[in-house]
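A single protein chain has been omitted; all remaining protein chains appear in their positions.
Read from first to last, the chains carry the letters A and B; within each, the first residue is number 1.
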Amino acid sequence: MSNSTFLYIVEIIGTFAFAISGIRMAARKRFDLFGAYVVGLVTAIGGGTLRDLLLDVTPFWMSDSIYLIITAAALLLVIILQKNILRFENTFFIFDTIGLALFVVVGIQKSIALDYPFWVAIIMGTLTGAFGGILRDILVNEEPLIFRKDIYASACIFGGIVYWISFRMGVNDIITQILAAGGVIATRIMAVRYKWTLPTLKSEEDL
Amino acid sequence: MSNSTFLYIVEIIGTFAFAISGIRMAARKRFDLFGAYVVGLVTAIGGGTLRDLLLDVTPFWMSDSIYLIITAAALLLVIILQKNILRFENTFFIFDTIGLALFVVVGIQKSIALDYPFWVAIIMGTLTGAFGGILRDILVNEEPLIFRKDIYASACIFGGIVYWISFRMGVNDIITQILAAGGVIATRIMAVRYKWTLPTLKSEEDL
Partner (left out) sequence: MSNSTFLYIVEIIGTFAFAISGIRMAARKRFDLFGAYVVGLVTAIGGGTLRDLLLDVTPFWMSDSIYLIITAAALLLVIILQKNILRFENTFFIFDTIGLALFVVVGIQKSIALDYPFWVAIIMGTLTGAFGGILRDILVNEEPLIFRKDIYASACIFGGIVYWISFRMGVNDIITQILAAGGVIATRIMAVRYKWTLPTLKSEEDL
């Protein structure tokens, strides 16, 4: 299996997981089916879309309808599972984390292929992974979770740094990608398990 | 009257109607005159701007100042009507619906002219019609209405499908556009009249 086929498959898994997270959030807000589909889609493709706009390339989903289809499948799954969905909480978490890791790798790769410096690539990887969730929270009119809960974007940045170190050391492409993705996944899982949080700034009102 | 003159005129009507909807929402939130103007403008041009960014063409309003002038006229009208504005509720609804329909047609046309596949064109048509209202709701910090109330974006998609079928059947351009716009208008009016709604997802909290 070639590197790009591999990436394509993981991108689809990530899309599926992200779409489910958006659809569930929409359900909690009692959006209708169409609204839920849109929120799922935006959660799944929002990060990559902003990345592609910034990199000035055609947004990835405009040349392949698979992302729309995957989001429809995610909606179907949420409808079918209904009551039982909470039982799969851990499964979703794993998929979501894998999706995050893969999105980061895809974002970094795409930026490097366009000759951007590594610090831009790491930002693009983080945007690809984390911006969809920010858009989801804005659409449902919630304060973006990412800014208050768990080590989400930080995991993306850590994975990006792993990518960069591995790349600089001349490690083979596929292994570099696996290391970076592993870095994201490990950071996120440990952060949730051990309840890692970043310190918050002291508010002026406390003083 | 040429096809493009016709489209230009309807685009202006749509801009006017959308700007009014944004300005009225801003008034309800007690925004100042400038804020109301901006919300009106964003409601009117937001959808087309996102479409043009995604299609990588210069945003339409940057080459013609008419859209800024139309928004100013909409602001003036809202100020003049003041107390009497509610009497025109039905008129606004009709204009808004016509605007929506035309925006959808413009979005589809522009995408097809750039050789995008039809499913992209339908998304672009829907974005052109519906995204301005989403931006409006985000700016005034409301949960986007579109995800909970009436068949709005669904009407855009339906119109897009009508466009596609008519186009595939080799129907003349102007008639195709009229059919598609008619599809949007009819769906939206019937949806409001007969209180059509899409089913909502069952929330996990209900279970």
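Please note the rule applied: a contact is a pair of C-beta atoms (placed from the backbone, for glycine too) under 8 Å apart; a residue touches a chain by one contact, two chains touch by 3 or more.
Just so it is clear, the model here is predicted, and its values are computed rather than measured.
Participant: Can you say which of B:9, B:62 or B:190 touches the chain missing from this structure?
Facilitator: B:62
Participant: Give the residue, chosen from A:9, A:69, A:86 or A:198, that touches the chain omitted from the document.
Facilitator: Considering all chains, including the one not shown, the answer is A:198.
Participant: Can you say which of A:85, A:101, A:153 or A:181 touches the chain missing from this structure?
Facilitator: Residue touching the chain left out of view: A:153.
Participant: Residue-wise, where is chain A in contact with the chain that is not depicted?
Facilitator: Answer for chain A: residues 53-54, 56, 116-117, 119-120, 134, 138, 141-144, 146-148, 153-154, 197-205, 207 touch the chain left out.
Participant: Taking the full complex into account, what residues of chain B touch the chain not shown?
Facilitator: Residues of chain B in touch with the missing chain: 23-24, 26-36, 38-39, 49, 53, 56, 58-59, 62, 65, 68, 78-79, 82-83, 85-86, 138-141.
The criterion applied here is as follows: only the chains that are shown with their structure count from here on.
Participant: Rounded to the nearest 5 degrees, what is the angle of the rotation relating the C-alpha atoms of chain A to those of chain B?
Facilitator: Angle of the fitting rotation, chain A to chain B: 120 degrees.
Participant: When the C-alpha atoms of chain A and chain B are each averaged to a single point, how far apart are the two points in Å?
Facilitator: Distance between chain centres, rounded to whole Å: 30 Å.
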